[in-house]
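For chain A:
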Amino acid sequence: MIQTVDLTQYFDYVFMAMLLSVGIAVVRLRSLFAAVMLTGVYSLLSAVWFVSLDAVDVAFTEAAVGAGISTVLLLGAMLLTSRECNPVPASRHWAALAVVVVAGALLFYALGDMPVYGDPNSPANAYVGMEYMTMTVDDIAIPNVVTAVLSSYRGFDTMGEVFVVFAAGLGVALLLGLGGAAGKRED
Partner candidate 1 sequence: MDLMQFIDLALDIVSIAALVSGMVFVLAGSIGVLRLPDFYTRMHAAGVTDTLGAELIMIGLILQAGWSALSLKLALIGVFIFLTSPTASHAVANAAYRAGLKPHLKRFAPGREEEAEPTETRP
Partner candidate 2 sequence: MTSIPILDFAVALGLAVAMAIMLARLFLGPTLYDRVLAVNSFGTKTVLFLVVFAVMVNRGDAIDIALLYALLNFIATIAILKFFRYRSLEVALSEIAIRRRDTGDDAQSDRSEPTGGA
């Protein structure tokens, strides 16, 4: 089923272990500063794993946007609000754990329907994604297929994304007051 075994797939285990430890530490820590920094580290780790998973464009975006801008936004919000969070009360802890365990069990039940990891002939990898590879050569003739799909074949998607970012920027400006008055009010 798996034709080629290359060395890079051994890094999967390393990154999975590190991501798990970072995720659990984020949930357990009470210092918001540590949680925010660990979120940045989580993004960074997932971006490195993206490189190992052949998704270099996604890794680039995740490094710049996920590890950079998100961390700065969270740090800024932490500055304007508070540094510590209250511990989780026991009743809430058990209720959340119950919800999470049920949802996780349902997802594990659906695991058998997922394609095998790394299978080139799985339904997800066999049809339209691979057709874009050959179509790009005839239609657009640029080397990076991800860019070709993003800006040409699915260009309307990208336009919608721009609308979403514009709406979010407008919403932030309306909520916090135009002209950056929000930071000064706290001082």
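Candidates were picked such that all candidates are chains of the complex that A comes from, given by their letters.
Simple rule for what comes next: a contact is a pair of C-beta atoms (placed from the backbone, for glycine too) under 8 Å apart; a residue touches a chain by one contact, two chains touch by 3 or more; residues count from 1.
Since the structure is predicted, the reported quantities are computational estimates derived from the model, not experimental observations.
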Touching partner of chain A in this complex, picked from 1 or 2: 2
Sites on chain A touched by candidate 2 in the complex: 6-8, 10-11, 14, 17-18, 21-22, 25, 29, 33-34, 37-38, 40-41, 44, 47-48, 51-52, 56, 59-60, 63-64, 67-68, 71-72, 75-76, 79, 180, 183, 187
